[in-house]
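For this view, one protein chain was removed and the others were kept in their places.
Per-chain numbering from 1; labels A and B assigned in written order.
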Amino acid sequence: MITALIRRLVEMLFVMFGISVMVFLIFFATPGSDPAARIAGRNASQETVAQVRLDFGFDKPLPVQYGLMMKRLFVDQDLKSFVNRGQNVVPQVIEATPVTLSLVFGAAVLWVLGGLAVGVVAAAVQGSLLDKGLMVLALIGVSMPVFWFGEVMNLITQARLHDTWMFSWVPALGYKPLTTAPWEWFKTLVIPWITLAVLYIGIYGRVLRANLVEAYQEDFIRTARAKGLSPMRVMLRHALRVSLIPFITMFGLDFGVLVGGSALLTEVVFGLNGIGHLTYTALLNLDLPMILATVIYAAFFVVLANAVVDVLYIFIDPRMREA
Amino acid sequence: MSSRSLRLGTTALAGLILASTGAASAADRAADMAAHRGGTMRLVASAAGGTIDPMINYTSQYWQIYQSIYDGLLAFKHTSGAAAFEIVPDLAEALPVASNDGKTLTFKLRQGIKFSNGQPLTTKDVVASFERIFKVSSPTSGTFYAGIVGADACLKAPADCSLKEGVIGDEATGTVTINLVAADPEFFFKLAVPHAVILPADAPAKDVGTEPIAGTGAYKVAAYDPNTQLKLVRNPEFKEWSVDAQPDGFVDEVHYDFGLTEEAGITAIQNGQADWLFDPPPADRLTELGSKYQNQVHINKLMAYWYAPMNTNLAPFNDVRVRQALNYAIDRDAIVGLFGGTALADPTCQILPPSFPGYKPFCSYTADPGEAWSAPDLDKAKELVKASGTAGQKVTIITEDTAVSKAIGTYLQSVLTDLGYEAAVKPISTNIQFTYIQNTNNNVQLSISQWYQDYPAASDFLNVLLSCASFTPGSDASINISGYCNKDLDAKMQAALKLANTDQAAANAEWSKIDAAFMAEAPVAPLFNPKRVDFVSARLGGYTFSSSFQWLFANAWVK
Partner (left out) sequence: MTAAVVLLIVIILALAAPFYASTIAHTDPFRSTLTAKIVVDGKRVPVMAPSTEGLGLGVTPIGPTFQAQYFLGADTQGRDVAARLLYGGRNSLMIASASTLLCLTLATLIGVVSGFFGGTTDMLLSRFLDVLWAFPVYLLAISLSIILIAQGISIGPITIDSGSLALPIAIIGIIYVPYVARPVRGQVIALKKSEFVLASTGLGIPRWRILLFDILPNVMTTLIVFVPLMMALNIITESSLSFLSIGVQPPDASWGTIIQDGQALLYNRPVVSLAPGIAIVITVLALNILGDGVRDAFDPRSKLRPR
């Protein structure tokens, strides 16, 4: 158990190291990315550019630059952005985190409840018209590009129907902190939550229904039903319980990835300055320090979520201890 | 100055709407002050403008703000329209006395001015500030200020920069003497831009990033976080000494919020939650602003032009006929439409913008050559391409990743296809496009760029953009994007610069000829001169648009 955990930890470190090296190399392979000229500014003389290159250590060999940057990111924590000069990247990431957490957490509540409802109801009335209807709706949810759905939501709530009673409450795009304006926070996030959750409600509902249907074939359920337990009880106490294992696994992984920045399309469409947005603008600006910080942060959550799910598995399902 | 994500644009001329109101008398101003002083103004922008260090920041977004935070020895007059090109003494009592054939300038400092941290302003601060320009490797240190005696050594070894021969302070008399290597008719302008502001002598000799430095202006920076807000409050030490150079402000506080999209910014102003938006309004909102909100919209001409630099060292644009052909073929009206219509831009086929020093209207690349562009001449363009024998070659257009730049690139691609080329458009991130197109290693054939004036002198367009000295192969800092080096015209530009020392008018006449001579060789295809749209809240009054630094927020009120 302990060795397994340590092995996991070493693997995590390896993966994060690999990613940071990859990002670093991608950056230096990109044309027009010479940070010295961009930092020096427009119409700068060659002497000024050379000076900036020297100051920032861009003349050193790549491995040395990588080492220096990692040291400044983790040890000194004073790594500064190339684009917004003087801006420390670590506080930037820390500042963006609550935005992403608010978005993902709210959406997660919606999609877990929605996914459960869709899956359970559809499985309970399996084969009926309601079941088919729910499954088609779920598939439509899965089939919509999230950025497009977000735009349509914006079009409806911000422009077309904004002046009607239905959506006049929707505030302008952007994030309001929970601590200072909880009600505003809620109102600005409702639409993004729904947008992000729709895809996952579709996926989770479908997976749960499939698992429930499968569970109904298993012996112990048949026994329970034969014993004359109420259908409600069979569903909630027995079938749902076994079917929830893959549900929880999926949730762990999805939550980790989204917190790590994969909600970026939603964040971009709704103007939420979360981790995804931060990573995206950093990538567009070729702001290497910011890219490194955000990508390592993202990788951390992905790897962590994987590890947590693996460990959970060991507890939930003894068979997995072998693998 | 170039424009970054449309954030860098500076300057304009002749406020169309409020051109005449700038001449408000002192009495009017006192009455306005009594009636409207106080309150908090809320400005919004989609993103912050980077470092708050006034000697390093080179964005019009913050140059506009610095006007009321920092002072140089001289300043552009804080007033509306072209009068804002006038240089007035700011921290200096009067314009300097020139001696030694214009190579020595002597300034007398005003007495009793204090920085916002309480320290009094002395000649020591002035000397230290000029050295700091080099110590922090200010972007213009090697271009604007290289003419100060001792600057060459400072550029080589910034850390030990000493200008003891170049900038000499005399504490007893409160005078500062600046020695130049050669007379420079544009030096006053260079002293009036934010890179030459006077900071306390103990300001850190490095980019301060997000830690504001004390200044002498009407406001001081209370807090700055590039992700959320720039907050300005009144400078407690400030007493108005010259309404032209550093006027007292109306509002008590300015909250400049970042991170709102343009759409959201417009909506916020419509709802009265914000007073002004830095970014240009999105194209699909323009019609609404122009009709429903026309009293809150101010449109002003910018001293700038959008152009397509053609790489004169790469096929097919190494053939002058091809460059001329593209100039003939472009329908500049169509491009004006892409920018938002005739109310927002004027087509042009020359380098200098209208009403700029040395501007003389002409257009040879049009169906009916004369003073103005009328229609494209596609037949002539096709003839020229045929004569050059380059049809069928591949051309790639590098544009910025903004809606307008991409749209213009797509249009040019269409034009080049009509001319018989195999054309492609490649939009790249706005933040790297500007340096990417400059580097000859990237083999860029054709690109879209903009140039906004730093100060009102023809050389700021012609000499900066097209001199041989501005072309450095293999460097990301090579602002002569066309890579066009014409020794003959270079000599003429040097002569015009010299001539300006003695006869500005004659020099300007020379610049007009140089403008035309360049266009005959067509290293660039000028497209249009843009205008600035300011959409302000209903409560905002006292809107003043300076040709030098755009809207002057200190002159506006919200009560």
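Points to keep in mind about this one:
Here is the rule we use: contacts are C-beta pairs under 8 Å (C-beta built on N, C-alpha and C of every residue); 3 or more make two chains touch, one makes a residue touch a chain.
Please read these numbers as outputs of a predicted model, since none were measured by experiment.
Only one residue in the set B:Arg132, B:His195 or B:Arg285 touches the chain that does not appear here, and it is B:Arg285. If you put the hidden chain back, the residue from B:Ala153, B:Val243, B:Leu314 or B:Ala334 that touches it is B:Ala334.
Not every partner is drawn; the one left out touches subunit A at residues 11, 14-16, 18-19, 22-23, 26, 29-32, 139-140, 142-149, 151-152, 154-155, 159-160, 203, 207, 250, 253-254, 257, 260-262, 264-265, 268, 279-280, 283-284, 286, 291, 295, 298-299, 302-303, 306. One chain of the complex is left out; on subunit B, the residues touching it are 263, 282-292, 294, 297, 299, 331, 333-334, 337-338, 340-344, 396, 401, 403, 406-407, 409-411, 413-415, 417-418, 424-429, 432, 436, 442, 533.
Keep in mind that, in the parts below, only the chains that are shown with their structure count from here on.
Taking each chain's centre as the average of its CA atoms, subunit A and subunit B sit 41 Å apart. Contact residues of subunit B toward subunit A in the complex are 1-2, 4, 8, 48, 50-53, 56, 58, 137-143, 146, 155-156, 158, 207-211, 226-228, 259-261, 263-264, 267-268, 271, 273, 401, 428-429, 431-436, 438-439, 441-442, 464, 470, 472, 475-477, 479. If you check the complex, the residues on subunit A that touch subunit B are 30-34, 36-38, 40-49, 51-52, 55, 80, 83-87, 92, 95-96, 158, 172-175, 271, 273, 284-286.
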